[in-house]
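Partial complex: the chains shown occupy the same locations as in the complete assembly.
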Amino acid sequence: MPLGSNAYEEMKLQSVSSHPLGAAAVPAPELLCIFGTGDLGRSLGLRLLQSGYGVVYGSRRPHSCGPLPEGAQVMTHAAAAQSASLVFICVHREHYGFLETLAPHLEGKVLVDLSNNLKKGVYPEANAAYLQRLVPGAAVVKGLNTLSAWALQNGLLAGKQVFLCGNSAEAKQAVGAMATKLGLTVQDRGTLSAARELEDFPLRLFQEWRLPLRVAVGLIAFFFFYLLIRDVIYAAVEQEKDISYRIMIALANKVFPIVSLIMLSLCYLPGVIAAVLQLYRGTKYRRFPDWLDRWMLCRKQMGLVALGLAFLHAIYTFIIPIRYAVRHKLISRVVDEMKDNLTTPFYFDKTEAWGTDSFFVLGILGFFLYVLLGLTSLPSVGATLSWREFSFVQSKLGHLTLFICTAHGYIYGWNKFLRPSTYKWYTPPGYMLCLIVPSVVLVLKFLLLLPCVDKTLTRIRQGWERTQPKEEMVMTKATNM
Amino acid sequence: MPLGSNAYEEMKLQSVSSHPLGAAAVPAPELLCIFGTGDLGRSLGLRLLQSGYGVVYGSRRPHSCGPLPEGAQVMTHAAAAQSASLVFICVHREHYGFLETLAPHLEGKVLVDLSNNLKKGVYPEANAAYLQRLVPGAAVVKGLNTLSAWALQNGLLAGKQVFLCGNSAEAKQAVGAMATKLGLTVQDRGTLSAARELEDFPLRLFQEWRLPLRVAVGLIAFFFFYLLIRDVIYAAVEQEKDISYRIMIALANKVFPIVSLIMLSLCYLPGVIAAVLQLYRGTKYRRFPDWLDRWMLCRKQMGLVALGLAFLHAIYTFIIPIRYAVRHKLISRVVDEMKDNLTTPFYFDKTEAWGTDSFFVLGILGFFLYVLLGLTSLPSVGATLSWREFSFVQSKLGHLTLFICTAHGYIYGWNKFLRPSTYKWYTPPGYMLCLIVPSVVLVLKFLLLLPCVDKTLTRIRQGWERTQPKEEMVMTKATNM
């Protein structure tokens, strides 16, 4: 992180050789100024003091501004501004007014705007742009606004990324150096025009999760009512049986795996569509449609929602045998068995044993791979993977998971597909509906892996274009990575 | 990271334009000196060599000091110190004596004290302070002592946070620049007076986990004996039945969920108490009592211990049906059923089916949310959340989890609260006791969410004070964040 010019001067004066650096020679710490003695101001001051800075608070009432960190001074705003070249503005935007009158004292200073708004789009301009307009002679740097008073106070900053923007490269360097000293990782986002974006960061609420969650809720609602009609209402109407107690667990345990499988396949569908589009267009140099781009950007969240549903499915399955209804059914079956047949040994259906066990094993393996995929999507685990490892896990392992989970679905219905009783009220059961998308994805993926198709696709992804004269292509596109 | 002055000189001499930087022009690497050829010294040297530094070891017996990393030189301490401006002291404090005699050779050098002690509080002063006293002419920097030889050797340093302290800003800059080059994140902790704190870091042993673990152990012990008396001893005394085999699983599976629920509510109780305190005091500018501060700081660990117990409860529940005693009971029930009633169909209690299924579903959903909360408390996941997302998860989702888990507890006893047989020896069952704290927390939280209370609390948290003249308040406090 480059130095501010005064820091450089300081260094020139005290070179290692000219005077020995003993315990006695503690240099006066660099002074920083904080406007505002609220939670954020106080936590920031504490943290700066811990990192070896001197801190001066600017306050309207320097003598009655509540408890401040030990070692900090309090002055009037003007005096405080005078004593430091960096001023942190820890004041709500609504109260920026007083800064205009202070403008002469802030001439040439670096002002760090840490403010956030409570809602998006309340003001026409960003807080930092407003501040710059009020104090045109200062260099405003927007940033550090993603830090909470809580994190500052408890030293939870290690490696945390913060964003800076501002029109003065030098001012950003000074702020960046300070932030690096606090243990933060700084990312420069350019000029002050990015301030609005930075101010919206702390207000984001699971933006990239919204589409996946909406898809999940929509699918869950659809399949819930579909199965409610087919199972509970059908039984009530046609057989005059009340099996509504099944809603809580038996029905939910059908909905969750169905939606989970569909959402898993929706993770891999956009990749397949993109490949088909590239093959059809014969080039990779045309942008994908917007909906495809947006879809591809939320694949990770889509997959994690699917994993959550698979996790619920697993737990719902584990508690099946301790349910009252299941135990009741088991006991009834024994009683029936006894009454019918007290002499011959109870018949053991080996096909049934193989079928159900295969069904369970595929489910277990699928869930295991699902969890593996989820683990590698943890930021700290993903960061340790090489590019090839990441693509191996997300592509090969991902498609294998989809294949196994789809097979798990097929085996569930292996002996039911051709039975007329399966199609109550002429509707297909839920597990059949949920197999459509995964099957399409798997078939398309299989076709894309055929040598001839794969070869063309690889060439297209390396820059080859079908419509271009071949010679020229080699010269221009294929040279680029 | 700012430059040391000699680094600056070096740069001025070899500017980009003055001589081309070809493969031939490899500049001599900067030399660093290490005193001590033990594990740490060797690993550090290896790592420095990998990062492009030259390394000189100082040793008492330069010709017989065991295997050293390839490329490093070995000299006497005095000669080694002469050749570098930065000296790493990888020697135990007990052997610092020889450094006093070397003091003239270390004049003006930066000494990095990496030493740790085996126990806390053995010496009256920090190792680094002692070193500074022995070599007053050098600039001692304490730091990097949290790195292990193992991590250094295996390159596991990426982004790891290290702490520095020292009286010379320049010396800290030089060490910090070196550490940044190794891929470490540096945090400056001020002057050498912080050295003792830094030396205690590697000796910490789950400090913030102690209170939660003690609470957990205490509660587990209490409920274990309470339930032992109520269940096993009661049965032995009053019914003369030996049901001691239930201790291992059935009793443990009552204790774990009870303690888990209580500890989850203890995560949210301090927040509620703090809010009530602020409402009562009418200001947020008075410090909370110490016990409340300490409690609030270990909420995360409290919650994770609760999650661990909930995890145990889940597994204990999953294996219920494969237990010998359970299978035995099931078979006995069938046999009894058969003997009593061989003709009429076995009665199915729909209320029971709904009740138990609701109980299970609430348990599953509660556990699911529990796990979500646990995942967001992983450092790398939490770091990706915005402030609003984090507070949404920890507050809204947290209280929802508590609500669902409490409802899980209430449904467990839904038809037992009014039964006299529930109160063996006039004591309430465990699940009733465990519902007290969560219910209190939820009721208080609900009251705090009432519009009139919530509004006052929000104003207090924005700086408003009840006792202050209103006009003044607006001027001073409300301006601060």
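We just call them A and B in the order they show up, numbering each chain from 1.
The definition used in the following text is that contacts are C-beta pairs under 8 Å (C-beta built on N, C-alpha and C of every residue); 3 or more make two chains touch, one makes a residue touch a chain.
Remember, it's a predicted structure, so these values are computed and weren't measured experimentally.
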Of how many identical copies is the complete assembly built, when 2 are given in place?
3
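In the analysis below, only the chains that are shown with their structure count from here on.
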Quick one: which bits of chain A touch chain B in the complex? Just the residue numbers, please.
1-3, 7-8, 10-12, 14-17, 20-27, 29, 36-41, 49-52, 59-61, 64-67, 90-92, 94-95, 98, 114-116, 146, 148, 154, 157-161, 177, 180-183, 185, 201-206, 242, 245, 248-249, 252, 308, 311-312, 315-316, 318-319, 321-325, 327-328, 330-332, 334-335, 338-339, 378-381, 383
Enumerate the contact residues on chain B facing chain A in the complex.
1-6, 8, 85, 107-108, 110, 129, 132-133, 136-140, 159, 161, 165, 167-173, 185-192, 285, 287, 297, 314, 317-318, 320-321, 330, 333-334, 337-338, 342, 345-346, 348-350, 352-354, 356-358, 360-361, 364, 367-368, 371-372, 378-381, 383-384, 386-390, 392, 463, 475-481
